[in-house]
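Heads up, one of the protein chains got dropped from this complex, but the rest are sitting where they should.
Order of writing sets the chain letters: A, B and C. Residues in each chain are counted from 1.
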Amino acid sequence: MSSAMSPDEIAQRCADIMWPDDHAARGIGIEILAVGAGSAKVAMKVRQDMVNGHGNCHGGFIFAVADCAFAYACNSHNHRTVGAGVDINFIAPAHLGDRLIAHGHARHQGGRSGLYDIEVENQAGKLIALFRGRAARIKGHFFEIPDNAASPQER
Amino acid sequence: MSSAMSPDEIAQRCADIMWPDDHAARGIGIEILAVGAGSAKVAMKVRQDMVNGHGNCHGGFIFAVADCAFAYACNSHNHRTVGAGVDINFIAPAHLGDRLIAHGHARHQGGRSGLYDIEVENQAGKLIALFRGRAARIKGHFFEIPDNAASPQER
Amino acid sequence: MSSAMSPDEIAQRCADIMWPDDHAARGIGIEILAVGAGSAKVAMKVRQDMVNGHGNCHGGFIFAVADCAFAYACNSHNHRTVGAGVDINFIAPAHLGDRLIAHGHARHQGGRSGLYDIEVENQAGKLIALFRGRAARIKGHFFEIPDNAASPQER
Partner (left out) sequence: MSSAMSPDEIAQRCADIMWPDDHAARGIGIEILAVGAGSAKVAMKVRQDMVNGHGNCHGGFIFAVADCAFAYACNSHNHRTVGAGVDINFIAPAHLGDRLIAHGHARHQGGRSGLYDIEVENQAGKLIALFRGRAARIKGHFFEIPDNAASPQER
């Protein structure tokens, strides 16, 4: 049927539904660059209110940009999903004015739990942090999925 | 000599030097409740710009309040120290208006690396997150330490 | 009723059922010292086949002794439970002939997922490793629980 949605179209639809509700992501200046089935890419500029007096970005904001990519990636299958935990490693500092890009994808998505690897890089492609997020599905969907849609998680 | 500083006085002095420089912590409304040798306790109120449309606090801000307690705890020995990595587990959601308390202490502090356990609770004492931070000392001190001061890390 | 089992009696019964099946734990010389509701304490002696030529114990065996304490602690509520993941930090080396003690307890046990903190110490009480295990319940119980038994996880 012509109405079937591809996994990437489902991912885009989920992001479109999440975004208007995502005041916190917008508050820190997150820009969604791309979403796909199990993947996402977002950007954030390091602002004055994210740095200390030496111009170094707080770890919390490096975490936050990675966490946003994680959230859009793990919610891309039309199952509402929350972050259960994260292991993050800080590799290089980020500075005032840097544009951080966080992107990544599912390494595993089982029935309920998933693992997502997100990398944070700066505008020069330098690796800033490695983030491994643990996702847990909760009840609920973002939208009624057409009967003929193919979702790899529904098998 | 009467001029000797105790480890807790050293910790307080380090915090006093860090705080004016810590624009990011102040920007998210962090309040330093207590610092000691290898420990810290801070608070943060969950604001409108930290939640989604359902009033749930973003993980990034739960991380941030824990990360602040970690920063003040691991920098309390007058050695400049950065966060190398964190394992965080999200246990219960935090909501708009909650006052989150993050407190914790060193589980280990060796010559260069340390491990700090931070708990985040809400105003009712409910456990919100467990955060285990990995600290790495870099070069530098916050202030010239008097010769007769006792620092447990200098042994 | 006099037949009601306490949470600690339930924990002991679960361990009694697990142990005969636990060839691997016996193979590395694990000794169960204590089990309780959400907690366990085990010991392991560092043998010749666990060390390198300098007499230092491989990290895998330090992990293994902690993992055993974790397994008995997280299976103590008569719900079959598996390890979903672990964050371990190695703090000091263990040596040939050391008797390692791993003990710990639940920091959180929700409906399906739990967090357990296990410490590994040597015979002198020196901290060797910190292990934070993530538990996931699967289907099944170890034994039919009497109707009047109190399990804190069943509320």
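The rule we apply is simple: a contact is a pair of C-beta atoms (placed from the backbone, for glycine too) under 8 Å apart; a residue touches a chain by one contact, two chains touch by 3 or more.
Quick caveat: nothing in here was measured; it's all calculated off a predicted structure.
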Absent-chain contact - pick from A:Ile17, A:Ala34 or A:Ile91: A:Ile91
Of A:Lys41, A:His58 or A:Arg134, the residue in touch with the unshown chain: A:Arg134
Contact with the hidden chain (one of C:Asp67, C:Asp98 or C:Asp117): C:Asp67
Positions on chain A contacted by the hidden chain, ascending: 87, 89, 91, 107-108, 110, 115, 127, 130, 132, 134
Touching residues (missing chain, whole complex) on chain B: 84-85, 87, 113, 134, 136
For chain C, residues in touch with the removed chain: 20-25, 27-28, 48-54, 57-61, 63-64, 67-68, 82-90
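In this section, only the chains that are shown with their structure count from here on.
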Separation of mean Cα positions, chain B and chain A [Å, integer]: 26
Chain A and chain C, separation of their C-alpha mean positions in angstrom: 34
Contacts with 2+ other chains: residues of chain C: 87, 134
